[in-house]
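So, chain A:
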Amino acid sequence: MNILSILTVLLLEASNTSSVGAESWMYGGEKFYVVFVVILIIFFGIFTFLILLERKLSKIEHQIKER
Partner candidate 1 sequence: MISQMFSFLWKEFLVEWRNKSVLGAILLYAFSTVYIIYSFQNFKKLSAEELYSSWNILFWLVILFITVNAISKSFNHEGSGRYLYYYTIANPTAFILAKILYGILSVLLLSLITLFLFILFFGFPFQQFYIFLLAMFFGGGGLAIIFVLISAIASKVENNFVLVSIMGFPLILPFMAFTMQLSELSFAWFDTGLTKNVIILALFDVLLVVLSVILFPFIWRN
Partner candidate 2 sequence: MLKILKATWWKFLSIPLLIYIVAFGLLQPIAPGISSIHQDKITIGEVNFISIETYNTHLEEAASSSQAWLKNGETFICGVFTEIKNNTAIIGFPIARKDYEKRFFDLIINNDIDGTFELRDALVPAENFGNNSFSDVDCKVEVNTNESAFFTFPNREILKESIRNLFFHVCMWFAMVFLLIFSLGSSVAYLNTGKKPWDTMAHLAVVTAMVFGALGILTGMVWAKFTWGAFWPNDPKLNGVLVAMLAYLAYLILRGSAKDESKKGRLAAVYNIFAFVLYIIFIYVIPKFSSSLHPGMGGNPAFSEYDLDSSLRIVFYPAVIAWTLLAFWLFSILLRIELINEDLEDQLI
């Protein structure tokens, strides 16, 4: 996650653009933030899936211990 945000900042710095007028921050950087948010959502989704797996596994571990 950190690497990604650094990449984003680097790319924004490199492209050196300023958002125009009163547009919302999402439109700034020629809509690069949209990509950033999309990647964030995907990461959170995959992490949620991992947590689901984690809980299933610990349930099974618990069962095995009981027997």
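As a convention for this text, a residue touches a chain if its C-beta (ideal position, glycine included) is under 8 Å from a C-beta of that chain, and two chains touch if they have at least 3 such contacts; residues count from 1.
If you want to know what made the cut, all candidates are chains of the complex that A comes from, given by their letters.
Computed from a predicted structure; not experimentally measured.
Colleague: Given the complex, what touches chain A, 1 or 2?
Modeller: Only one option touches chain A, namely 2.
Colleague: State the interface residues of chain A toward candidate 2 in the complex, per the touch definition above.
Modeller: Contacts found on chain A: 4, 7-8, 11, 15-17, 20, 26-27, 29-32, 34-35, 37-39, 41-42, 45-46, 48-50, 52-53, 56-57, 59-60, 63-64.
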